[in-house]
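Of the protein chains in this complex, one is absent; all others appear in place.
Chain nomenclature is as follows: A and B, assigned in order of appearance, with residue numbering initiated at 1 for each chain independently.
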Amino acid sequence: MVPLPELLAIDGAMVVVVAWLAIGLAGVAALHNLALVARVLFPLSAALSLAMAGVALLAIPGTPQTAILPIGLPDLPFHLRLDALSAFFLALLGLASAGISVFAGGYFRQGEGTPPGLLCLHYHLFLAGMATVLMADDAYAFMVTWEMMALSSFFLVTTNHRIPEIRRAGFLYLLVAHIGAIAILLCFGVLQANTGDYTFGNMRAQSLSPFWASCAFLLALFGFGAKAGILPLHVWLPEAHPAAPSPVSALMSGVMLKTAIYGMVRVSFDLLGSPIWWWGVVALVAGLATALFGVVFAAAQVDMKRLLAYSSIENVGLIVVGLGLAIIFAAYRMESLAALALVAMLYHCLNHALFKSLLFLGTGSVLHATQERNLGKLGGLMRFMPWVAWTTLAGVIASAGLPPSNGFVSEWLLLQGFLFTTELPNPYLAMLVPVFAAGVVLVAALAGYVMVKFFGVIFLGRPREEKLSQAHDAGLLERLGLLWLTAGCVLLGLFPAAVIEAIDPVTSSLVGRGLAQSGRAGDWLLLAPISAERASYSPILFLLVTAAIVALAFVLVRRVYHGRVRRAAPWDCGFPMQTARMQDTAEGFGQPIRQIFEPFYLMKRELPTPFDAAPRYRVTVEDPMWGWVYVRIAAATEAVSRWVGMLQRGRISIYLLYSFLTLVTLLLLTQA
Amino acid sequence: MSPLTGQVINLFASVLLLIAFAMLAQRRIVTLINLFAIQGLALVGSTLTVAWATGQHHLYWSAGITFVLKVVALPLILHRLIRRLNVKWDIETLINIPTMMLVGIVLVVFAFNLALPISQFSQSIARATLGIALACVLMSFLMMITRSKAVPQVIGFLAMENGLFFAATSATYGMPMVVELGIALDVLVGMVILGVFMFQIREQFDSLDIHHLEQLKED
Partner (left out) sequence: MNLEGLVAQLLAMAVALVGAPLLAGWVNMCRAWLQNRRAPPLTMPFRTLHKLFWKESVVARDASPIFRVAPYIVFGCMLLASLIIPTLSTNLPMATAADAIALVGLFGLARLFISLAAMDIGTSFGTLGARREMLVGFLAEPAFLMVVFTASLISSSTSLATTVSTLAHREFAILPSLAFAGLAFTMVSLAENARVPVDNPATHLELTMIHEALILEYSGRHLALIEWASSLKLFAYSCAGLAIFFPWGIAEANDHVALLWALPALAAKLAIGGFALAAIETTLAKMRIFRVPEFLATAFLLGVLALLVHLLLGA
């Protein structure tokens, strides 16, 4: 790819950001005009997203470009930098938000608490904030835009602010976001190593002692992990994602979590220079615990958006596992393997952005059509909403990590990376890390279980409620958004070699090596990161051969035998009184997982006795992290506050005494 | 020393490791005793192989004693003991089984890496198995810690001794005969004493649950 002249890419990105802000302001101008906001402004924003994606894709292989904006305090302007890593994440932002914005144009309805114009403003502030975070080149710009991102998403989450649970969810989200922001700020403080210059360029040039570098890394992991949803800072995710409207959930889950990942990669590989091996182990363990926790809880959910939120937690865990692996390889100077792990991680970021957005948007359509979020009240929607169902099926296959979808490619790459960990020089790591691969595989298998539950209970079977037969399919804009994301998933799955070629400049800039693909003909067909004898996977061949066999079987059977079909009532072993309520509920489908993984949950059961006149069975599954971590921290905080509160006596003489004592102490000190 | 001998010993070592894990996961006490007997058999097999390969005759005697003691006598005693004490199951363990498996895996890696520098000094054909032997010892210890009835703890103690014996034969071609007879006698006597203890415990508390022993403190 020929890089365009120096000044174009970052300027293009800035133009898109400013245009987004302009659209936001235009929305404020037309505060209650739903038609203008939905039909004109959001699709325009989607077009801008596409432009952003194009600019970013062109910028990935180019040299890093910088710009200085005069915004900000005097003497402290915004520094911006567009290098390969930023460009990759910007492309991710553009591709995902294009589909989401188009969908949002068809999704937002009147009367949902916030007027549509204000919603438009918040949405575009969110987009602009995320884009600028990805381009920020000094701590000041980073924190300002990070905060802008957090605040605008808070307002987006509390769109339907009339409902108290949603307000609570928003508050929790803001709280955890700020705890994370404090940690990130401290991390930047450590990184600038007392020089007072907060630009990233300066931080790169510093070489910190291992102690301070580890502090910075752990602070970054904590701070960015709070935004990404790593255990135990994930508690806001299952509350905030269901509370927000679906396009916002999609944007948050698909793109915002990735900005946190971007932050982690930026700090650990770029700003900190050479990583230390045990950082990778910490990331690996944290990621695997998060992934396992997320998927086990997803299997027990009955609210479809909470299920997807926990599934996001699982995917973030897998991404952090990839990051940990890359850090371990990089610490031992095994650059090509670090590149493999990094590619797996970045690919998974891209995949997750697309398929998770697709799934959330699908649930948005279902929610609009049926007003139900509870899986126990849905079912059989495939007949009434075929567009939504088929596109969601593509997302489900991708999320379950099955070939030939894109989810499988990133998982395949990750497992290949794990297979090389036996070559690590540290004998403990060389033996323990392959065992972690077992955990990754378990998570992947459970993800398949969760996705079958999700799709099967919502779209298949028979409608569990009468009103579901009135469900209508998605509108035109919604369909466009869903189709765009589906096409993205399919293309990313079928042409992995091309995607890896696009990601290579990123890994080259981070660890010095890309995944070398020898320039053989037919390379676009095959994915063989190391060599064809070592491991290879060709999704196109896979799909073509399967499709050919299916088509051949179809034709041959009809030719040799016949193709008659008779429609009748379901057989069901001759049971005549089957009702729709006799299907599995969501709890029922998740019951085996609940039974096997019982120690993970905090389950409360209400079981009826044989003597109950009106027997009731009730199971609630709660997050044990609340009790272990948060309630204890809250109790400790309250205890400390009460203790400090003893200072407040209410009598003026006591307060005057405090001032007097302080004055005396200071005089004594100055004397000494 | 043909490579086949080394492979056979590796095979026995793996079987030992497998049995150590299986004992961690087993809840039926009858099966535990049978696993212990099979562990004894694997031990006999590996000792015989080393004896045949290196021509050390005292190892044949060693194998014979092991067979009589650990494959025949001790399991018989244990079976009779549990029949008279009427324990069949160990219902709860202190930590659940998957966690114990994970800890077991970590212990194996730890033990192996610990033994790596030592095994490099050894001249014998089965140096790598020293780590596995150490791991078996550690895992039997773990089993002793996490069980709540007395009989599995005793079996854990015996399995520890098995692991030590394997370490000795694989790394140093067996211990001097005197030491070995001494240990064997120790184990036998220990079994008798432990048997007596178990009856006493049962009489005192009417159950073999070791939690009851906590009542024996100054209050």
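Please note the rule applied: a contact is a pair of C-beta atoms (placed from the backbone, for glycine too) under 8 Å apart; a residue touches a chain by one contact, two chains touch by 3 or more.
Bear in mind the structure is a predicted one, so any value in this text is a computation, not a measurement.
Enquirer: With the full complex in mind, choose from A:Ala67, A:Met143, A:Ala289 or A:Leu460 the residue touching the hidden chain.
Expert: Considering the complete complex, A:Leu460 is the one touching the chain left out.
Enquirer: Pick from A:Trp278, A:Tyr449 or A:Phe600: which residue touches the chain that isn't shown?
Expert: A:Tyr449
Enquirer: Which of A:Ile163, A:Met582 or A:Val664 touches the chain that is not shown?
Expert: Residue touching the absent chain, from the options given: A:Met582.
Enquirer: Give the residue, chosen from A:Gly380, A:Gly395 or A:Gly481, that touches the chain omitted from the document.
Expert: Only one of A:Gly380, A:Gly395 or A:Gly481 touches the chain omitted from view, namely A:Gly380.
Enquirer: Touching the hidden chain in the complete assembly: which of B:Ile105, B:Met144 or B:Leu164 does that?
Expert: Only one of B:Ile105, B:Met144 or B:Leu164 touches the chain omitted from view, namely B:Ile105.
Enquirer: Give the residue, chosen from A:Thr63, A:Ser274 or A:Ser536, that touches the chain omitted from the document.
Expert: A:Ser536
Enquirer: Given the full complex, what residues of chain B touch the hidden partner chain?
Expert: Within chain B, the residues touching the omitted chain are 3-4, 7-8, 10-11, 13-15, 17-18, 21, 25, 98, 101, 105, 108-109, 112, 128-129, 131-132.
Enquirer: Residues on chain A that touch the omitted chain in the whole complex?
Expert: 379-380, 382-383, 389, 393, 397, 400-403, 408, 412, 415-416, 419, 422, 430-431, 434-435, 437-438, 441-442, 444-446, 448-449, 451-453, 455-457, 460-462, 526, 528, 532-538, 541-542, 545-547, 549-550, 553-554, 557, 560-573, 575, 578, 580, 582-584, 588-589, 591-593, 595-596
One rule holds in what follows: only the chains that are shown with their structure count from here on.
Enquirer: Mind pulling up the chain A residues that touch chain B in the complex?
Expert: Contacts found on chain A: 427-428, 431-432, 435, 599.
Enquirer: How about chain B: which of its residues touch chain A in the complex?
Expert: Within the complex, chain B touches chain A at residues 96, 105-106, 109-110, 112-113, 116.
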